[in-house]
Structures are given as C-alpha cells and as structure tokens.
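Below you'll find the structure I mean.
One protein chain is absent from this view; the other protein chains keep their places.
Let's look at chain A:
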Amino acid sequence: MRLNVTHKTTYRFDQPIRRVVQSLRLWPSEFEGQIATEWNVDIPGSVRGSAFRNGAGDWIETSTVTGPIDEVMVTVTGTVETTDLSGVLRGHRERVPPEAYLRTTRFTRPDTALAKLAEGATKGADSPLKAAHDLANAIRDAIAYTPGETDSHTTASEALAKGAGVCQDHTHALIAAAQTLEIPARYVVGYLHAEGSIAEASHAWAELWVEGLGWVGFDPANGVSPDENYIRIGSGLDSVDAALIRGVSQGAGSEELDVDVQVSAADQ
C-alpha cells in the first residue's frame, strides 16, 4: 500500500523563548515491510545537525531554534510503500541485543496484577508466538480504549487498575506484562492508516522478541499485528525513550502543543 503522511507539530509559547533544542526521531525505519519513496522534515528557522543512526536502528537528528521566538513548527511530509509482514520486523538492521530490553522503566514496571494477567493469559500457549498473541489480546481485553481517562504520565500498572487507556497505555502494559515472562519487549512509534478504527495523532504499539522470528509487532489497541496500514518510525524502552520529538525549551512561560496527523492511502 502507498501511504501519504502529513504530520504537523506546533509548539506555541505564551512568552517568547530563547532557545529550543529538539532530538528528532522522525524518519521511517528501513526494513522489508516499508520503503520511503519521499520524506521531508521541515522546521522553519532551525539549525539541523548531529545526525546518526542509533544502536536500535533509528535515524536521529538534532534541531535547534534560537529565539526570541513564540512558535516552533515541525512538519513531516512523505510517502511510504508498505507491505504486510504480519508484524515481523524482517531485514531491520540494529545492534542492541534483545536481552538488553529485559529491563523496566517507571512506565513499564510490572506489579502483581500485571504479572498475574501475564501468567493467566499465556497458560495454554504452546509456542512463544502464541504466548505473545495471547498476551496482547489479554491486554486489549483488560484495558478498554477510552481517551481522556489517562495522561502522558500514566504508568502500565495504573492503566491496568483503571481498566482504561489509550494506545500508550496498552503498549506500556503489554511491555510490562511481557517483562514478567522474561520476554524482551519494547515501545514502537509510528503512523497508522485507519479508516473507521482507532486513530490517534501518531500511533504506538509494542514489539516482542519471539525466538525464531525476531522482533514482532503487536498493537493491543487494535487487536492486530502491524500490517500494510502501519508505518514504523522507531523504538525505545517506553513512550519517553521512543518519543518522535524530545525537546527542551529555554525561557519562561508555558507551552501549548498542537499535533495534526493525516495518513491517507494514495490512489493506485
């Protein structure tokens, strides 16, 4: 499928600020499931640099904007050809050993409820792949998709206790549950082409390490593995570590964020 993406992030400051420094993770991953035929990241007034590919295979770049300035706009536009690989991240070059993902952060620290859920969900699984699927389904059933119930600081255990959340919460909970079974798991960010189904600004799902297959994506919010409707950008230990844009602004005053994402299928 050919997907067109327009992703605009606007930061507005109520008082002009001196500087904004951002670390960008905004370029599509390179693997057999997708290829970007066109891709642009535009930030008017910025100085760009410090570009490199990190150990997890993501392209990272620094952007700085020097003020006084009261608005920073990041515009991503591009086209990606996608193929359905049933979630398998085939042909992706990376260096971080899977075992290094067996660690938790404040977002993905499991509690007994998550451990219990993981144990119960995977009892009948006869293969690692089946266990991963069962786990993802159990998370979908335990946390109802409910925008507004959680925020960006909500942890996996809090979301499970509430029984409500959004894709970030589903993903953190799946990672936390997988950790209790010693399954390496990580947070993945990207875009989703979704007609009629759950569509948030940008999307998040999890990848679990399945012996024999490698990293396999699971999107508990939608109860599927990523297919040709998904564009993968990058990964990390949690939502902060994997964020598309991490920034620090220097100056007084507060910041308002506006995100607009459009993903559409191009006419064939």
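Just so we're on the same page, a residue touches a chain if its C-beta (ideal position, glycine included) is under 8 Å from a C-beta of that chain, and two chains touch if they have at least 3 such contacts; residues count from 1.
Here is the rule we use: contacts and distances are computed from a predicted model.
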Omitted chain (choose from "L-lactate dehydrogenase complex protein LldF", "Circularly permuted type 2 ATP-grasp protein", "Branched-chain amino acid ABC transporter permease" or "Peptide/nickel transport system ATP-binding protein") - UniProt protein name: "Circularly permuted type 2 ATP-grasp protein"
Residue of A:V47, A:A144, A:A252 or A:A266 touching the missing chain in the full complex: A:V47
Which of A:E30, A:E61, A:E81 or A:E255 contacts the chain that the document leaves out: A:E61
Residue of A:V96, A:A125, A:L213 or A:V261 in touch with the missing chain, whole complex considered: A:V96
Where the unshown chain meets chain A, residue by residue: 19, 21-23, 47-56, 60-62, 64, 66, 95-97, 99-100, 102-103, 237, 240, 246-248
